[in-house]
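What you see is the complex with one protein chain gone and the rest in place.
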Amino acid sequence: MANRISLWLTVPLAVLVLVGGAAGLSGWSFDVVLPHVLPIGGGVALGLDRLSAFFLVIIAAGVLPCAVFAFAYTRHQKPERDGMTAALAAGMSLFIVSMACLVLARNVLTFLVFWEAMSLASYFLIMTENDRSETRRAGWLYAVMTHAGLACILLGFLTMAQSSGSLSMTAWAQAAAAIDPSKRNVAFVLVAAGFLSKAGAIPFHIWLPRAHPAAPSHISAVMSAVMIKLGVYGLVRIGFEWLGVGPRWWGVLILLIGAVSAVAGVLYAIIDSDLKRLLAYSTVENVGVILLGIGAGLIFHSYDLDSLAALSVAAALLHCLNHTIFKALLFLGAGAIVHATGTRNIEEMGGLLRRMPQTGALFLIGSLAISAMPPLNGFVSEWLTFQALLLSFRVPEQFVNLVFAIAIAALALTAGLAAACFVRAFGITFLAMPRSECVKQAHEVPWTMRLSMGVLAVLAAVLGIAPVVALRPLGYVTAQLLGEQPDLAFSLSGVVAGGSFAAIAPGWVGLTLAVVIFAVWLGFRLTGGSLRKRYYDTWGCGRAVHSPNLEYTAAAFANPFKRVFAFLYRPVTAIEIWPHGESRLFVKTIKYRHESRSIIEEGIYAPLAAAIRRTSARIRAVQSGNVHSYLLYMFLVLVVLLLVAK
Amino acid sequence: MPFGKLANLLSFLFLLMSFLLIVRNSLSGQVRMFAIQSGILAALAGVVALFGGRLELFGVAAVFAIIKVAVIPSVLNRTVAKIGMQRAVAPYLGTSSTLAVCAVLVIIAFTAMAPITGSDPLPTADGIPLAFAGVLIGLFTTVNRRRALTQILGFLMLENSIFMIALLATYGVPLIVEIGVFLDVLVAVLILEVFVYRIKQNFDSIDVKQLGVLRG
Partner (left out) sequence: MILLVQWLLVVAGAPLLVGFIRKTKARLQGRCGANLWQPYRDLRKLFIKEVVISETTSWIFRFTPYVVIGAMLVAALIVPVLTTAGGALSLGNIVLLMYLFLLATFFLALAGLDAGSSFGGMGSSREMAVAALAEPTVMIAIFAISLRAGTTGLSDMINVLAGDRLLLLNPGHLLAFFSLFIVTLAETGRLPVDNPSTHLELTMIHEAMILEYSGRYLALIEWASAIKLFLFFTLLGNIFIPWGIGRTEQPAAVLLGLVALVVKLAALGVSLAVLETSVAKLRLFRVPALLTGSFMLALLAVISFFFLR
């Protein structure tokens, strides 16, 4: 019952957002100020322009399938969880409304109010299953990180507000050239830090891999697919609009953060055996790719190469949209798997493709899309990002060219590693034989779940074959943002970047691939040949029984990467051997432990947290519980104030 | 025009040989890389002599070829043979890290030498950063590798690179300076050869780290 309310609440909201976004992309815009709603800071100011409209479409594309998925996912909950499901519905609705109004916000107060509303809503959504300590810790860390980000954003906004004398961001854009550059730099760094922490870029990402596995799957999907993009939205706004044209080190900083996030994100994903945490790290990686595009755009913008900047921003925004689609698909698939098997650990899975054929096929499409395989949508946006980076030779400065070369290498490495990661994720989960009992009993999920995944898969295919559907609106978005259309020429079938620099026809590629495969298959059918197929055991060097123990494990698959990138993982290995009592030579048990450590957490956050705890412990001495000391404090402060105010 | 391009090509091949020397593990292989590198340098001297019109550089190239491609490598090979079999001693940094450091050194060389390259009117000036990178990589070889013989080879590469800088920047230094430097290097190598053999005899290894026991 409760999940029906949830469906009837969230779906219309999402449809409304979609309609608003579509209208905005086709040119409709509005600007409204409501000073009486909030009497301070200029009231509530909302406005729709093309960039906001694009992000509204992203929000809707992410939320709608998840809302449909939630219907069946929460149906089989125990009745005492009904109240929680209702709370979930309310939380989800608040989440959608706050995100939509966030991209429409036009002054500081509105922005921060809805930012905080979004953070609170997402916190409550994460804490849905708060009977587990893991969830509580994840929620707490998320709350701390998001409020630290809020503090940075607030400081940055206030710096700009003080320099420009206005709380409206459009006023900043107009006054930007007159403001002291050092103030703008400070504002950029602070606000970017806040937005990067929301987007999940390294080194602000530590809440992501904890929050996503803790939340229910459709919530993880919405968070990863949609909420992360709002950090990107903020970054695009401050980089290109609200702070005017920045120096090139803004772009270099974002580019390098993107390169590090991309490579480190996928490296952490590839060794992870928790399906949802793997997908969370993969989100960090994709955010890195998006940041590469935005960083490149900022650098080109600072050199006044605006059509190239538009190309980079278009590539980044297209990747935002594509990531929303395929990450939501993958998370919903993970949700279906968790629903069917009860476990998140891929080391216990296997053989699910026979038991959940449609879910498996849809998860495969998601994996292919995220690994940027032609002809799906991930390929188009990564291809565009590559071309934007390759075109960097038009920048006349050699230092910047070298930075771009590093970025290209990082993106290429990420692409290869992402493919490896998802071969592992899909292969170990769905192929070969089940590795545990609970997986053997798995069954296919309800049709509503499959429908939501299917819609996303179709969108992925469509955007892959005809990217012009997204590129044409993006052209107008960048025209409004940067004043120029991207250096792209596109038709229904093809895209040409940078004049004659690079061309691709993804639709034709897909068609040719399909035709060739079909022709080969038909050739076999027609020429007869030997259509005999014999089914037999797998080759195992002649051993008698083929058991799941012989299958390759996920940890084994990741072993070459663990070795090659050991400088990042800094693993700790320990072997303990218990021999039999009678003889040292007969081994009873061997315990092997191989643990990878997160150097960011150990190197940055652990010392920081320890320092904060130490300082807090010292300050706690002030709160002595003694009434007389409190009275003394009040008396002392009064005396000091009297002296100072003279 | 082909002169500049040919000089650039030979400079790059020179740098490539330094890379190969620093990653190879076998002593005789390293000596061979050094011999090839010196050969390339002699060819470069010949090219500069031909196109730059400094005929005495032919003589320099010939002496260079004799000393550094024939004499010194044969001396070093004899040392390697006398030392005989030894345990493989790993350098301080692994192969991938070494290559990464070398790439960074090349970039540093380019940024450091950029003003000099910009102001030098000669067509061979573009190769100066590469030669300087060779200097840095020669120094890095002496730091990174633990066997005394490899350190000697690093020093010899350093000397080669300095000669190349002189060659590319000003078409060589006066003949008498060159001959003096060659004789110095030859004598140094002969003395060092004897020393390395003595070290091996006394300590049973030419791992320089073992010399650390000689402390106050």
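We call the chains A and B, going by the order they appear; numbering starts again at 1 in every chain.
Methods note: contacts are C-beta pairs under 8 Å (C-beta built on N, C-alpha and C of every residue); 3 or more make two chains touch, one makes a residue touch a chain.
None of the values given here were measured: they were computed from a predicted structure.
Q: Looking at the full complex, which residue from B:26, B:95, B:170 or B:201 touches the chain that isn't shown here?
A: Residue touching the chain left out of view: B:95.
Q: Which of these, A:144, A:438, A:513 or A:590, touches the one chain of the complex that we don't see?
A: Touches the omitted chain: A:513.
Q: Given the contact definition stated above, which residue among A:141, A:431 or A:462 touches the chain not shown here?
A: Only one of A:141, A:431 or A:462 touches the chain omitted from view, namely A:431.
Q: Tell me where the left-out chain touches chain A, residue by residue.
A: 350-351, 353-354, 364, 368, 371-374, 379, 383, 386-387, 390, 393, 398, 401-402, 405, 408-413, 415-417, 419-420, 423-424, 426-428, 430-433, 500-506, 508-509, 512-513, 516-517, 520-521, 524, 529-530, 532-541, 546, 548, 550-553, 556-561, 563-564
Q: List every residue of chain B that touches the chain not included in the displayed model.
A: 2, 5-6, 8-9, 11-13, 15-16, 19, 23, 94-96, 99-100, 102-103, 106-107, 110, 114, 117, 126, 129
As a convention for this text, only the chains that are shown with their structure count from here on.
Q: Once you find the CA centre of chain A and the CA centre of chain B, what distance in Å lies between them?
A: Once rounded, the distance between the two centres reads 50 Å.
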